[in-house]
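For this depiction, one protein chain was excluded, whereas all remaining protein chains were kept in their positions.
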Amino acid sequence: MTDPLLSVRDLQKYYYEQDTFVDTLLGRERQSVKAVDGISFDIEPGETLGLVGESGCGKSTTGETLLRLREATGGAVEFDGENVFEMGSDELKAFRKDAQIVFQDPFSSLDPRMTIGDIIAEPLRIHDMPTDPGDKSKREWRRDKASELLERVGLSATQLDRYPHEFSGGQRQRIGVARALALEPEFIVLDEPVSALDVSVQAQVLNLLDDLQTELGLTYLFIAHDLSVVRHICDRVAVMYLGNIVELGPTDELFESPKHPYTEALLESVPRPSTREQGRRVDALSGDVPSPRNPPSGCRFRTRCPKVIPPDDLDIDQEAYRAVMDLRDALVVGDVNPDHIWETADPERVDEEAFIEEARARHVDAELRGDVASVVDTALGHLVDGDVEQTQTVLRETFESPCETRRPGVGDTTHPAACHLYEGSDEVEVIETTADAPVSADD
Amino acid sequence: MADPILKIRDLSTSFFTEEGKVNAVDSVTFDVEDGEIFGIVGESGSGKSVTALSVIDLIDSPGRVTGGEVWYRNADLAEEFRGSRPEAVDGDFVDVRRLPKGVRRSLRGPSFSMIFQDAMSSFNPSITVGEQIAEAVEVQRRARANPRRTRSRTQGYGLGSAILDTFLPNRDYVSNESMDRAVELLDQVGIPDPEDRAEEYPHQFSGGMLQRAMIAQALAGEPDILVADEPTTALDVTIQAQILNLLRDLQEQEGMSILMITHNLGVIARMCDRVGVMYAGEIVERGPLGDIFENPVHPYTQGLLGSVPDIDDPSDRLEPITGNVPSLLESEMPDACYFADRCPKAMTDCMTRIPEYDLDGRHSVRCVLAEREYDEADALEQEVMADD
Partner (left out) sequence: MISERTLRNLRRELRRSLLAKIGIAVVVFILLMAVFAPFISPYSPGKQNLDEARLPPLGFSTAETKEVTKMENGSVVIEGGEVVTEERTVYTNATAAHPLGTDGNGRDILSRVIYGARTSILVGIFGTSLAALIGVLVGLTAGYYRGRVDDVLMRSADIMLAFPSLVLAIALVGVWGQAQAPIPDPFVVTGLAPAFRSALGFTTGMPDTVVLPGTVIVVVALVNWVWFARVARGEALSIREEEYVKAARALGASDGWTVLRHVLPNAITPILVLATIQVAAIILLESALSFLGFSGADVSWGFDIALGRQYQSTAWWISTIPGLAIVITVVGLNLVGDWLRDALDPGIEGEGGV
């Protein structure tokens, strides 16, 4: 294998809230938002690596952080063997020539007060290029270069003096690509480049990106949430969930035999434009993505995972276990309110039993049997007095999953998955923690 | 087949802007059957959302529905207006557009209801979600008690009203029964702990939850027809799957019909029984899902399907439609098939307005290819379009 063009190691980007001067004065503890929480991957020269995930998973932050458009809070990024985060301002400026970015929003990515020609020539002016314009003035040289680029991306050079608002979304996105190409970079981060476009225009831009890569030998990091697009354009794909990479592998392999339950669910959820899709009912993941302010301990995905692993000594079927885990999560986020349970409990028998029955009906979404049922009932019994904490403790003692105590990371193989299901293989590298260490106020 | 619940005939809507008249919806015709999901698919600017708004009479200035009929099957209304407005009645159907304004408004809720793409901006940020749903319930409750006279909070303008609202935020508008019903509705759309969530404000909801809450609000009037305008576009795929499941469940439980507007062909495929494909304000092709997806006749439908990358089969190259979506400015619309300038199969026959051809009673298309084969001898000399 050749050396990777870009190598990301344990990249971490935390944002801090309540971090203003006033907050410090008031002694408020700052809160961390773990947008990107220690991810690693390589990109080989000439390949397209896809970074997919749902909104808020940290994929765009990753793209911007590795280009140092945002300062990382940890980790390292090596580009062509040089650590990007340690570059001085001259080196960084040189790096900018090699690594470019195309943004999602074709409306906000072009300065409305500049002409297309100026926008495309701006990178050249910033880098005071060309050094030797030959027999032309620098200005003419840049203008010619801008026309050339404009035609390269499929627009007409006669449009050089127009303003962005005169163009459609797809055309603007082409202009954004032309600007990124002006410095002849090796590597381009494509941050959702076609998400804002209509399908017919999207296809045009995808084809353009494909052609440019072939002709210019570009390397792409393609950030997207649309899995169909990723499948179409990427060589390898990394799937992100809540600041972590959960699976990484060659595109066809990952799409045809996904390993991580999240990847499976994601692929399952995508509506296909085909008649086979008609009336297909998807086993949708339940619930919402948890907040990155307070992510779940252990595996980030465990709160929604349909394959969450029960403790070894527990005999329970998957559906029942998921239901119990959902009850536990509901207790944590405060979705269980004893008062409401009392209100709707059987009015004929206002006693503990009726309460427990109603609590089960409301909050446990599966039939429980044997020991499991009695433990859950005992736990719910504590709710009668409103002792939520005791309920949680009882449930934790019996039902604590390995998924919540230890955090899985991607291993060092060609197709790793950060999931406890693969424990024992090289695909997963388990990080032993009992809980995520809280971020203290002074770091 | 039973009578449809809704028959749209030649509906046209224009916007009167400074640049000129924009024909956003141009003579659109389709039916929505009882208990079906009818999908309208198109790219941005195709007029699909304006069609939805026109159907439920929510077009605001500078726009205006300029023509056409919206026949809605409702025996009671038909009976009521048979004498006074015979032109608006046909059997069990009434033409909503020819009913008095007050009646039209009173149909919103119990007959038509709508959900939008952006749930966050559909809720008032300063009122709890439960109260806003209860308000919708209350409006319906009062309408039933005293039809034709509904009032909503928004009509309480003026200083006096503002002062009263400040000190008595609930001012007896939302009754306890309505609030209970709101909680029930929230429960029905799968919101956990609905009693507490009802007391929360929109910003405390996640995007998916808010979308559910909006659906709950739309269900308050137990509508016959739910118009869903890009209901999952702003959502992630896993949440989208939840919402689509929910909509299907509700549609089966309530037996309502859904008019589903989206740009996502996958969503159409999963949800809809029949589809209309819109381009430049017209429905260019419509029919049962299978016919449209398997045997599309219109080159635009073919191009649209060819543009979507297939997640299960990455073919090497996409076959996009060239060019851009046209402006709908009346002065710039050609007296020809609107798609001709982008069409790979444009022929000389296309240089006139194309009528809707009926293929087999279910599948219709606005394209000359319905009647003849493509013949290169007749191919339209395509100007090399400058990319503007």
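By letter and in written order, the chains are A and B; residue numbering begins at 1 in each of them.
Going forward, a residue touches a chain if its C-beta (ideal position, glycine included) is under 8 Å from a C-beta of that chain, and two chains touch if they have at least 3 such contacts.
Because the structure is predicted, anything quoted here is derived from the model rather than measured.
Touch with the chain that is not drawn comes from one residue among A:Ser7, A:Ser32, A:Gln104 or A:Gln202, which is A:Gln104.
Within the whole complex, the absent chain has one touching residue among A:Arg179, A:Arg300 or A:His382, and that is A:Arg179. Seen from chain A, the chain kept out of the figure touches residues 20-22, 64, 67, 69, 92-93, 96-97, 100-101, 103-105, 107-113, 122-123, 126-127, 163, 165, 176, 179, 183.
Following the convention adopted for this analysis, only the chains that are shown with their structure count from here on.
Here the spacing of chain A and chain B, counted between their Cα centres, is 32 Å. Here chain A touches chain B in the complex through residues 54-55, 154-156, 158-159, 166-168, 170-171, 198-204, 206-207, 210, 225, 227-229, 231-233, 251-252, 255, 265-275, 277-282, 284-286, 288-289, 330, 334-337, 340, 343, going by the rule given at the top. Taken in their complex, chain B has these residues touching chain A: 43-44, 192-193, 195-196, 206, 208-209, 236-242, 244-245, 248, 263-270, 272, 289-290, 293-294, 303-312, 314, 317-322, 324-325, 386-388.
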